[in-house]
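One structure below.
Here the complex is missing a single protein chain, while all its other protein chains stay put.
What follows is chain A.
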Amino acid sequence: MKKERDVVMAVPEPILRMTGIGKQFPGVKALDGVDFRLLPGEVHALMGENGAGKSTLIKVLTGVHPVDTGTIDLDGVPVAFTGPLEAQRAGISTVYQEVNLCTNLSVAENIFIGREPRKRGRIDWKRMRARAAELLARLDLDLDVSAPLEAYSLAVRQMVAIARAVDIEARVLILDEPTSSLDAGEVAQLFKVMRTLKGEGIAILFVSHFLDQIYEIADRMTILRNGRRVGEYLVSELSQVELVGKMIGQELKELERLHGEAKRFDAPLVEARELGRPGAIEPFTLTIHEGEVVGLAGLLGSGRTEVARLLFGADHAGGGEIAVGGTPAALRTPRAAMGHGIAFCSEDRKADGLVPDLTVRENIILALQATRGWTRPVPREQQDALVGKYIKALKISPPHPEHLVRNLSGGNQQKVLLARWLILEPRLLILDEPTRGIDVGAKAEIQRLVVELSDGGMAVLFISAELEEVLRLSHKVGVLRDRRLVAQLPNDEELTTEVLMETIASGGRP
């Protein structure tokens, strides 16, 4: 049956074929024998969780990184680009998430920058504008080509970048998360352009975290996981549940739960009603009780972190209200949230967690000191006692309070951040990806700690990309998809990773 269809479909010769690509970075095997092909006139989605190797594959293809092993063939001819410019000359153009254009220059200048049409040594402005208008018309765009680019929305800028890429005789167009900052109307506009290009026989490599978009625009997809290729599939033949399962690589077995008998929660601690922020997260309603662990599941970019940041006052809410302990609370700043007993271990330890040049001790007492103000220093004996206690309790290694935090490993840095918030004895502890990038031992310790804390009455909001972990720890799981809280499921006997994946894939729709 399958064989027959293959014959009928008569797959054309691929424009691009990557075979057995391997790439090693210090300590990490980023790509391991990955095969990939692109057919003319198709939109091919490259899928995978964070760190699966998508960016590395694109960088290897465009010559940013040299390949360690494997070959790249363009039209059947082996190629090895030394940089993106060379790849571009060969017909492989890339449009990145952050558009690299000059917003102060005109649309036409941006399209032709570095290769302006010339007449007797000088730039032929008339011809440049005419050609720019022609090119944009081909993409069904009606813009004033002499207006500065900053006059246009992000989506239009993206399309100008695409127009520029296409004009350089591109046969392969790589779009790396072009839609992450676009709204629905702009996405539709972009897709229209993509379909036009597809019709002209250009092969488009498309990366996006939005599943709906993949299913709307892509013809075929290649899934990567941990640097290996899981497989290549026709989009029409792979359900969203199967896709999510293949991306996460979940073993679909019932997992032991760390919690004992079911607890009853009747003391609401934090209640968010219709809390939202335009462009970041749709309004959601969520109640977290004392002693309850609420897990948040969803793919990267689904809005997990955004929920946490709103509850901590790290971002301003665009609407809705929060009550803490039954009384309305205005959580406009992290400081205000801390005043209500809310603590937040951020996802990106380096960027918005630790101060790398301060010592372990200073990083641990930072939040406590902040609540006291600079005039009332935490007495040194008390600092040493607290820091010593948590270095021991969390097994921070090396156990030296005066070491600079920058020299610690990821797992130990995570523990330092945890210790900072634990000494405040918060009522709600928000943990955003506390176990990402740390070794198995430290991971188990942090999981055990969460259980202990919740048994002691602390509420925990636990965010993790690993469904198994969310399921093990949570009493209730909120599922996010495309920046919307689509479901809240009690963690009973019927809730499995399979159900969670199905919910993520279907967006909570029956």
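Here is the rule we go by: a residue touches a chain if its C-beta (ideal position, glycine included) is under 8 Å from a C-beta of that chain, and two chains touch if they have at least 3 such contacts; residues count from 1.
In this section, contacts and distances are computed from a predicted model.
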{"item": "Omitted chain, identified by the protein name its UniProt record gives, among \"Alkylation response protein AidB-like acyl-CoA dehydrogenase\", \"Sarcosine oxidase subunit delta\", \"Simple sugar transport system permease protein\" or \"Transketolase\"", "value": "\"Simple sugar transport system permease protein\""}
{"item": "Contact partner of the left-out chain, one of A:185, A:278, A:377 or A:490", "value": "A:377"}
{"item": "Which of A:357, A:425 or A:455 contacts the chain that the document leaves out", "value": "A:357"}
{"item": "Of A:223, A:275, A:367 or A:387, the one touching the omitted chain in the full complex", "value": "A:367"}
{"item": "Chain A, residues in touch with the chain not shown (by the definition above)", "value": "312, 314, 333-335, 338, 344, 346, 351-358, 362, 366-367, 369-378, 420"}
